[in-house]
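Excluded from the complex is one protein chain; the other protein chains are retained at their positions.
Think of it as A and B in the order they're written, each chain with its own count starting at 1.
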Amino acid sequence: MGNVSVSELRYTVGPSSYDSVGSKAMQVKKFLQDYFPSQDYLRRLGVCVFEAEANLAIHTTSGGDLLIVIYNNRVKVVAQDTGPGIPDIDKALTPGFTTAPEMARQLGFGGGVGLNNIQRFADSFWLESLKRGTTLVFEVWNDDSTQFDY
Amino acid sequence: MKINEICKIVDAEILQSKGRLNIDIHTAFAADLMSDTLFIIMREEDPLLLITGVTNLSVVRTASILDIPAVLFVRGKNVPPETIQLAEQNEILLLRSKHIMFVSCGLLYQAGIQGVSWGM
Partner (left out) sequence: MMTLRNLITKLPFEVLTKNCNLDVTFQHVYASDLLSNALASVNPETAWITVQVHQNILGIASIKQCPIIIFSEGSTPEASVISLAEEKGIFLATSSYPTFELSGLLYCLLKEE
């Protein structure tokens, strides 16, 4: 039941696109209203997508791609970019640590807890990073018993 | 506490009034950093006031993701028209006070608004 995806959404996030951070997350949340009625679930997912989107906008050389895979009981998000890579993943996962540029920090980004927020709200979390690119995959499961059926 | 009362307490004007004008607000959260705000997930359907000094579009989007119905900008900052427009489209009320964040929080706290329980 749980392994056939029902739908997919794809977005491209441009580098330094501070003005649009959160726009994809909002679209995803709106799209999923018909699939998952739980507002609590949509917020958790929305937060994770927002943070993944913000990371692509703030920390990549050329932006990246967001793939949202919708199953009937969960959503999987794959965020991929082509560099510059995370030099120290342990540091990156330390709350408060940020490498966000000054410009980003003046706009309210760079709190240093983006990845931590995803870890907190997602049910699975996988991060791999090389100089040639970073891939982040996470899933947010819907605990609500009223799952939709397809 | 109604929106109008909040405005009186912190000397705020309503910049964008399309939205849930009649709500009763009991809790507030203050932050300039979006990630800190995103950490707060309302457990019940309890309307929250977001207090911030950042006035860009991402603030409205953050509020939208979290279903926050009202944002109070502090420090009398200039709010770009795009921010107001996006808030209107998403029915998020925007208020602005000339007071700094510390004073705005202080006045509201004194008047009975509570903080969100935040746990890491």
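Rule of thumb we're sticking to: a contact is a pair of C-beta atoms (placed from the backbone, for glycine too) under 8 Å apart; a residue touches a chain by one contact, two chains touch by 3 or more.
Being a predicted model, the structure only gives us computed values, none of them experimental.
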For a quick check of understanding: of B:C7, B:I84 or B:V103, which residue touches the chain that isn't displayed? B:V103
Absent-chain contact - pick from B:I51, B:I65, B:V79 or B:L95: B:I51
May I ask you to list the residues on chain A that touch the chain which is not drawn? 95-98, 105-106, 108, 111-112
Logged for chain B, residues touching the omitted partner chain are 28-33, 36, 51, 53-54, 75, 100-103, 105-110, 113-116, 118, 120
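The rule we apply is simple: only the chains that are shown with their structure count from here on.
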Whole-Å gap between the CA centroids of chain A and chain B: 24
Of all residues in chain B, which touch chain A in the complex? 32-36, 38-39, 41-43, 45, 52, 54, 56-59, 61-62, 64-67, 90, 120
Within their complex, state which residues of chain A touch chain B. 18-23, 25-26, 29, 39-40, 43-44, 46-47, 50-51, 54, 95, 107-114, 117, 120-121
